[in-house]
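Just dropping this structure here.
All protein chains of the complex are present and in place, except for one that has been dropped.
And then chain A:
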Amino acid sequence: MKNAPLLAVLLALPLFLNDFWLTQVATRALILGITALSLSFLATYLGVVSFAQAMMAGIAGYTIAYFGPNTVAIGWELPFWLSIPLALVLATLAGALTGLVARRSRGIYAIMITLAIGVAFFYLTRQNYSLFNGWTGFSGVRAPQVFGLNLRAPVPLYLMTLAVAVAALVLVAGFVRSPLGLTIQALRDAPGRVRALGIPALGPIVAAFAFSGFIAGAGGILNVWYNERISSFSVGLGPIIDILIICVIGGLRHPAGAFIGAIAFVLLETFAVDLIDRDRFNTLIGLVLLAIVMLAPNGLQGMAAALVARLRPRAATPKTSI
């Protein structure tokens, strides 16, 4: 496996990094990367940009909060081996529903309709108290103890997040090589032609959104454990746009771009306070985004690939093939 050295470095990271770097930078970047992966999967393989990924992640996060230990006395505590699958199923269903609604939309229309869904969910969480506890949301949402291992501690949390991130990437790589994954890519290139092959378009589109909901859900679960809280702010316009920014910075040529973008995003966010005023983070990230869009439309991974291609002119570009 050609990624083995990288994986070894990532596994060994807790040996070299202190808790701040491990938790605030590495773990956080991986969690954001998983959620961003759910968008880069849709954008790369179905050709649809969705603003509803924060909603899908949020559904999973709220499910964990509602059906887990929390300090707001709302919900119904289930064992984690029930609440985790439930959260993933609900996030997958939320993805499928989004796909059902947005099935005929492309480009700007898909953006508008998924943005409407995302923002509607934000207002729902803000105004509903029986399920979402309104504005304040849930706090004290703690990751479980598994076999005596406290998943809230920095190293176990990091390793668990790394395992989920790798699993998500492997899952995406396998899925896009499956007949359904190929159908989804064919829909991106020529939707009318897919129907002419005897394949109705609705099923694959809904499946693609459902799959992205599953991935976003995994990110959402980790995110609520990481923050130990979730509220309407976790699913608002800020997170919605952050996910898109991460994807654009990383680049949409390959799903791994989501993680590259997430690392860049988290580093900027963490150290913006040293470079400029903390309140100017949005200005900084906006300028970075502008530079990426203008200078490297394929994101950081595109820049890296172009650099490698320049150094090794005859290096073959990796591509998906069965």
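The rule is short, and it goes like this: contacts are C-beta pairs under 8 Å (C-beta built on N, C-alpha and C of every residue); 3 or more make two chains touch, one makes a residue touch a chain; residues count from 1.
Following the convention adopted for this analysis, contacts and distances are computed from a predicted model.
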- Query: The chain that is not shown, which UniProt protein name from "ABC transporter permease protein", "NapH/MauN family ferredoxin-type protein", "MEDS domain-containing protein" or "V-type ATP synthase beta chain" does it carry?
  - Reply: "ABC transporter permease protein"
- Option from A:S105, A:T136, A:Q185 or A:T270 whose C-beta touches the chain left out: A:Q185
- chain A residues that touch the omitted chain in the full complex: 174-175, 177-183, 185-186, 188-190, 192-200, 203-204, 207, 319, 321-322
